[in-house]
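What you see is the complex with one protein chain gone and the rest in place.
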Amino acid sequence: MALTGVLRPGHVQIRVLDLDEGVHHYRDIMGLEETGRDAEGRVYLRGWDERDHHSIVLRQADRAGLDFFGFKVADEHTLNRLEAEVRDWGLATQRIPAGDLLETGERVRFEIPSGHQIELYAHKTFKGSPLGQKDPAPYSSRMDNGIAPMRFDHALLYGPNVDKVLDLFTKVLGFHLAEYVTLPDSDVKGALWLACSNKAHDIAFVIHPEPGKLHHVSFYMESIDRVFRAADIMAAHNVKVDIGPTRHGITRGGTIYAWDPSGNRFETFSGGNTTYPDLPPIAWTWEGLGEGGGLDVAHRKMHETFLTVVT
Amino acid sequence: MALTGVLRPGHVQIRVLDLDEGVHHYRDIMGLEETGRDAEGRVYLRGWDERDHHSIVLRQADRAGLDFFGFKVADEHTLNRLEAEVRDWGLATQRIPAGDLLETGERVRFEIPSGHQIELYAHKTFKGSPLGQKDPAPYSSRMDNGIAPMRFDHALLYGPNVDKVLDLFTKVLGFHLAEYVTLPDSDVKGALWLACSNKAHDIAFVIHPEPGKLHHVSFYMESIDRVFRAADIMAAHNVKVDIGPTRHGITRGGTIYAWDPSGNRFETFSGGNTTYPDLPPIAWTWEGLGEGGGLDVAHRKMHETFLTVVT
Amino acid sequence: MALTGVLRPGHVQIRVLDLDEGVHHYRDIMGLEETGRDAEGRVYLRGWDERDHHSIVLRQADRAGLDFFGFKVADEHTLNRLEAEVRDWGLATQRIPAGDLLETGERVRFEIPSGHQIELYAHKTFKGSPLGQKDPAPYSSRMDNGIAPMRFDHALLYGPNVDKVLDLFTKVLGFHLAEYVTLPDSDVKGALWLACSNKAHDIAFVIHPEPGKLHHVSFYMESIDRVFRAADIMAAHNVKVDIGPTRHGITRGGTIYAWDPSGNRFETFSGGNTTYPDLPPIAWTWEGLGEGGGLDVAHRKMHETFLTVVT
Partner (left out) sequence: MALTGVLRPGHVQIRVLDLDEGVHHYRDIMGLEETGRDAEGRVYLRGWDERDHHSIVLRQADRAGLDFFGFKVADEHTLNRLEAEVRDWGLATQRIPAGDLLETGERVRFEIPSGHQIELYAHKTFKGSPLGQKDPAPYSSRMDNGIAPMRFDHALLYGPNVDKVLDLFTKVLGFHLAEYVTLPDSDVKGALWLACSNKAHDIAFVIHPEPGKLHHVSFYMESIDRVFRAADIMAAHNVKVDIGPTRHGITRGGTIYAWDPSGNRFETFSGGNTTYPDLPPIAWTWEGLGEGGGLDVAHRKMHETFLTVVT
């Protein structure tokens, strides 16, 4: 296969301070489809264009943030191979039994040097989209249910040891570096946008002293028009916006950053560069990230919250 | 690498009946950038978001159509491996020396059972985009130069032995089948949309008695708005439109089919499904292709030209 | 007032062959809001951005078509003045009592030389929009209910004596001619786009031997994106499309022409020129209407249905 190994972001488990409030936000305002609840009380959701059983899992907890981020890999063989390679690289791995997450096979979990729990798995039940799989329908009202993102697209994570994370993701997990930011007056890469596909990115990291932090979980929208519509719906429901609507210079995507009721940041994102592993990554200086519009094309400035507010 | 083997559609060589007329069309109306001419008189062009030296090569000839379609592969090792595997599969391969196409390394060429010349190559000079590679600019007037597609995206080819083509592309070249159409009252796949990435497709085939035919070469636009703008510019230059603006049910992309002055069909295309090799392909019946809107969501009918006009 | 006299298209009464089918089309697929039914069984509807009680009235009848087209005028004084001027111009007028249409004041009706029943009225109950009138909400799910046009925008009517209609609308009713088409090899204006505002048009006429015919009733969409979404929803409900999505050269609006279940054509329309009475009208030749893209920018041809299919 040309697209093999790690295929795509498959699931994230998000901690919310109040489950009902979290479900209201992600199901009723975002408009994700609730596809299940498990015995632990976790709630499973997905975007209208997703085919697997779920991508977003909400867990009630005392503090907000991300429990883990799971990638779908091509098959069991790949799962076993990558587990061995991750161990060879020096990380302990753990097997989470099939069924721990609804409709999901055995998962290989490991803590990466930034302090995040990353998972790989080879199976999640195919559920199909509301448009259907044979002579699919041209429209479903789910496409306009709340903000109605197409899919969970990526997450941006904050933590230390970004250099080691880069080594792990590119040397072991098969990602390519799509764009990066160097620290002020330095060649050190302080922020990474990594892709296992030709999307603009599938996961991203920013260097940060505290490990295991979540900057945002991102949801994909069809167009700038839909990003604007998302802002209207956020406003109608008093969802607090951080940045945007604007364009990121990095990825060239349209964006709004906003917060869920627990303080987890999420993004509604559209467009974005097409990337390939043979193309050199796009390089941003620290000034480029701020005044160069890497973060915010319209305002060309660093927003303080970008560097400081994480969960 | 998660994205490995065959990476992307890299170049097509299109035959035009009059070179000046062809250059006027692709450079001045489409707005592609001319990046070179070679000793044989061929003209090299590319879209504003492409990073390699060229993607479209125009050659003056007595009849229109496609000389060959080349894919960029990950590296020399991959080129050699795929050459061997293509031979093992039963096709003769030929090496075209480096430099035959400007700024392009050695190419491995073979005729596939549909009668098309397919090429693989590992090197084409990286030229960068007008936005630049370090702290890239947010805008270039090249983005509004004529129709201004972002890139050559894919081609749809017509010929016999589509079943063998499917076998070759999926078993040897690492593509996955994203969508297909079965022939009337049959399980036989008569049309294939194949991807080596998670794009909606990178190449497509429709069964046809005559070998080696071109249905269209496709150019990627950012949005439906830009597809509409393309129609305005086509009209301003008397470019003859075949179908659209409309949406294809297949791929869900926005589309216009139109003809260049030599009668080669081209497409301005936007959006399109995100595909993965582990997801079952979307299945269209013959009725789905026509009345089901697979070809034309708005008009839900087969257009006769779709099946009969090729070069 | 700068905007005075005849203010806007206020209502049309459309004949449908089966009321339930008609209501299903206009309320459930188009997504208009049903605001009332009267003792005669007529059903009243409106778009989400309309503030008056209704704009579309459906009446079950043996044949499709338009019963009448009513304009809201500024006040009672204007109604009386215009009634007198219409009589002076040579037409008989009739008063329809208040309450004949729900929530609507007395109407002055007259048959214009093209054979259409035109009405003027000064009162229709203000009902407000779902966004509210004080600190209005930024979003309502009504904005995504079905095709969800903002408003009834205009109608195109077919009939004889277009020259007299022009005289009446410009000399008596205060409209300006925004654009027109001359007949082949002639200076005779065979088609008129007339505005009582600075919209692209509020009513239009095409010369036709049979009097009193309806070409289409038009609904306004926010954007080209929304016109494309309308096509998706039409397809999902087997609504038969006539022309589009495309742009009209005339008005520069985005458009789809399609048919309701009774065979009445309707349009989903976006954009459109801004017009003023002091600017010369845009002049189209007969060739401009067809090959010049006046009707269909993308295809630059006359569609036979445009001239022949009316109700």
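Which chain is which? They are A, B and C, in the order written, and residues in each are numbered from 1.
As a convention for this text, contacts are C-beta pairs under 8 Å (C-beta built on N, C-alpha and C of every residue); 3 or more make two chains touch, one makes a residue touch a chain.
Everything quoted here is computed from the prediction, not taken from an experiment.
Taking every chain of the complex into account, the chain not shown here touches A, B, C. Touch with the chain that is not drawn comes from one residue among C:L58, C:L79, C:V297 or C:V310, which is C:V297. The residue from A:T78, A:T182, A:T246 or A:T285 that touches the chain not shown here is A:T246. Among B:A61, B:L183 or B:I233, only B:I233 touches the chain that is left out of the view. The missing chain lies against chain A, touching residues 223-225, 228, 231-232, 234-235, 238, 241, 244-247, 249, 254, 256, 293, 297-300. Residues of chain C that touch the chain left out of view are 1-8, 49, 51, 72, 74-75, 126, 133-136, 138, 150-151, 173-176, 195-199, 222-224, 247, 249, 271, 273-274, 276-280, 282-285, 287-288, 292-294, 297.
Where chain B meets the chain that is not shown, the touching residues are 137-140, 144, 223, 225, 229, 231-233, 235-236.
Note that only the chains that are shown with their structure count from here on.
Over half of the residue numbers at the chain A-chain C interface are used by both copies of the sequence.
When chain A is fitted to chain B on its Cα atoms, the angle of the rotation, on a 0 to 180 scale and to the nearest 5, is 180 degrees.
The distance from the centre of chain B to the centre of chain C, each centre being the mean of the chain's C-alpha atoms, comes to 43 Å. If you average the Cα atoms of chain A and of chain B, the two centres end up 30 Å apart.
Inter-chain centre distance (chain A to chain C, centres taken as mean C-alpha positions): 47 Å. Across the assembly, chain A contributes residues 138, 223 that each touch 2 or more other chains.
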